[in-house]
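These notes are about the structure you will find just below.
Every protein chain but one is kept in place in this view of the complex.
Our next item is chain A:
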Amino acid sequence: MIADGVEDEEKWLSAGIAGLQQNAFYMHRALDSNNLKDALKYSAQMLSELRTSRLSPHKYYELYMRAFDELRKLELFFKEETSRGCSIVELYELVQHAGNILPRLYLLCTVGSVYIKSKEAPAKDVLKDLVEMCRGIQHPLRGLFLRSYLSQVSRDKLPDIGSEYEGDADTVMDAVEFVLQNFTEMNKLWVRMQHQGPNREKEKREKERSELRDLVGKNLHVLSQIEGVDLEMYKKIVLPRVLEQVVNCKDELAQYYLMDCIIQVFPDEYHLQTLETLLNACPQLQPSVDVKTVLARLMERLSNYAASGAEVKAFAKLNNAIGKVIEAQDNMPIAGVVTLYASLLTFTLQVHPDRLDYIDQILGACVKKLSGKEKLDDRQATKQIVALLSAPLEKYKDIDTALKLSNYPRVMEYLNARTNKEMANVIIQNIMKNKTCISTAEKVDALFELIKGLIRDLDEDLHDELDEEDFKEEQNSVARLIQMLHSDDPEEMSKIIHTVRKHILTGGRQRLPFTVPPLIFSSLKLVRRLEGQDESVSGNDASTTPKKIFQIVTQIIESLSSIPVPELALGLYLQCAEAANDCDLEPVAYEFFTQAYILYEEEITDSKSQVTCIHLIIGTLQRMHVFGVENRDALTHKATGYSAKLLKKPDQCRAVYACSHLFWLDEHDRIRDGERVLLCLKRALRIANAVQQMANATRGSGGSVVLFIEILNKYLYFYEKGVSQITVESIQDLIELIRSEMNGENAPSDPAADAFLASTLRYIQFQKEKRWCSGGEI
């Protein structure tokens, strides 16, 4: 049915165009033969096509434009007629003989244009007559186009200042009066359009109306172009009259569009000088009008104006106006309220960046509006609050400033848990982006209070629906944030650590695995800093000593025990042990190792985790130099013991040969025990053999020789380190062994092992050649 409508419309349009063209043809003939009577007759018939009610605005416009072009020719003809001696006054009467009003008025406007040009009558009289006569068209669409035509033909003939039509009788006031009247009438017609036709087509009609808005707005543009409209006149006449029409028309679409139009077409300076008048109109608009966008655009303009160097003192007025608008629009959704404040905030940040008090005032107003209500659950509103709270962060690029705003956390109070989190994320992102360093415990406390949505569960139910990925993401950003908390003063830093600890411990088992590690590392960083300092400088009275920090660190790691995440805790203990090692605190380091071992023995039961942990232990232990022989022996003994007890033989084998490193440290003369290195390697070989036999027994084929090759590499390593127990022969034997294993009957083909061996052998060859080249003995 709609498709039919469109088709019909096309048909009507082309019929209209055809009729118009036909009459235009006869009109041209009459023009060519200077036949005034026929010219009037055919032009009136041509214009009759515009009387149609069947076309949508879009199509009607097409028809109108064609008529417009033809009327230009007619206007030229009228002008020639008057130069041929035809009286313009008579012509002005003659066109009014037409029986149909629409053609009559188009012709009247056309002659009127010539009349003004002839200057035989004051321009204002002709303009006034035209704008009055046009009242005869009460049909909205036809009236709008007719008046638009009037506006078009009169634009260059207004008695503006400096215009040739300005005279004793004609002042710019007349020009303004004319345009204002035409504007008022057009707006009335435009507003009325919505009531025409059946209710079910309302939506379509509103769309069509929207298409016509520029015809109305054009008048405001014309007003803004009149030279004579200076600030004084704008203030006293133009703005009050336009606003009167805007307010009185009581139409949502028109009010929104026209307010925006006023803001866009007139100069910034005028807005600034008439701000109160303009703002006073806002609370008087229909409740459904999107005032917040209107105001936002006004503020945007003013702030751009301020950016260009002008002095804009508008905060109080704007703030006041916004308060009134909110008051007037009783049922304005909270989203709207917040949006309004958000745009005021944007404006303030731009224009008065130094006025933190203004900003706090805005936030305070928000709090007032939000108070007494439940937590926000409106998506739109929370989105706007996030925008509102984000604006100062973006502007100052510094959370410090936001922390100074007393109302900032109060606004956040009204966010629901989800939004609170979102906002917390925004804050963290901001800190990250700007690499803001938060350097006092007090600020850290405030900050964590702000982002508590991420730090602990605010809402029990929420947790269930939370996506695992999102949660990880959030907690990772908290972890990153912890890294940004830093003070150069160890005392303060220590306080920061205490503060953070206090907050993160409230986070529960889900969060601790994310938040504990960064805090530990942050603490260890402090330890290393203290370690660099001279003990005597920090003095005895210094409350911050590595020992004290290690105490907190221990407590923090212990908090993980309830979760439990033994692997993580083990890793952290080892990290701490290493830090203690660097501080030469042997008992502390030993204690950390002990804790790690206890965890290994008691908590880590999964064989895979065991493998990982044992390698971690071996690696860390290998680097420790703080231990005396006894402690070290105890720890290495345990480590090798653990290694040999791993479940899978290949894992055993690898852990055991890794243990060999515990007995040979390059940089430590004390720890160079070749015997035990060899013992470890031999033990590894035995296990490798056992692996091989097990493979034979269970699968009937030889196992991989990779383990042997790995052990060979260890041999080579220690040989190069100069471990005397590792001899060339033993290496050769091992190579032989590998070769025979590989060539054995049951040996499976294993290209990776082949390649591994080949490259190992190539390495041996290379080392040999190098030695020879450098002139050493083989």
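In the analysis below, a residue touches a chain if its C-beta (ideal position, glycine included) is under 8 Å from a C-beta of that chain, and two chains touch if they have at least 3 such contacts; residues count from 1.
Criterion: contacts and distances are computed from a predicted model.
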**Request:** Among "AP complex subunit sigma", "Meiosis regulator for oocyte development", "Vacuolar protein sorting-associated protein 26B" or "Mitochondrial ribosomal protein S22", find the name that the UniProt record gives to the complex chain excluded from display.
**Result:** "Vacuolar protein sorting-associated protein 26B"
**Message:** Out of A:Gln21, A:Ser87 or A:Asn100, which residue would touch the omitted chain in the full complex?
**Reply:** A:Asn100
**Item:** Candidates A:Leu31, A:Leu47, A:Leu71 or A:Met133 - the one touching the absent chain
**Value:** A:Met133
**Complete:** Full-complex touch with the removed chain, picking from A:Arg29, A:Arg51, A:Arg72 or A:Lys236, is A:Arg51
**Item:** Residues of chain A in contact with the chain not shown
**Value:** 51, 93, 96-97, 99-102, 104, 132-133, 135-140, 142-143, 188, 192, 196
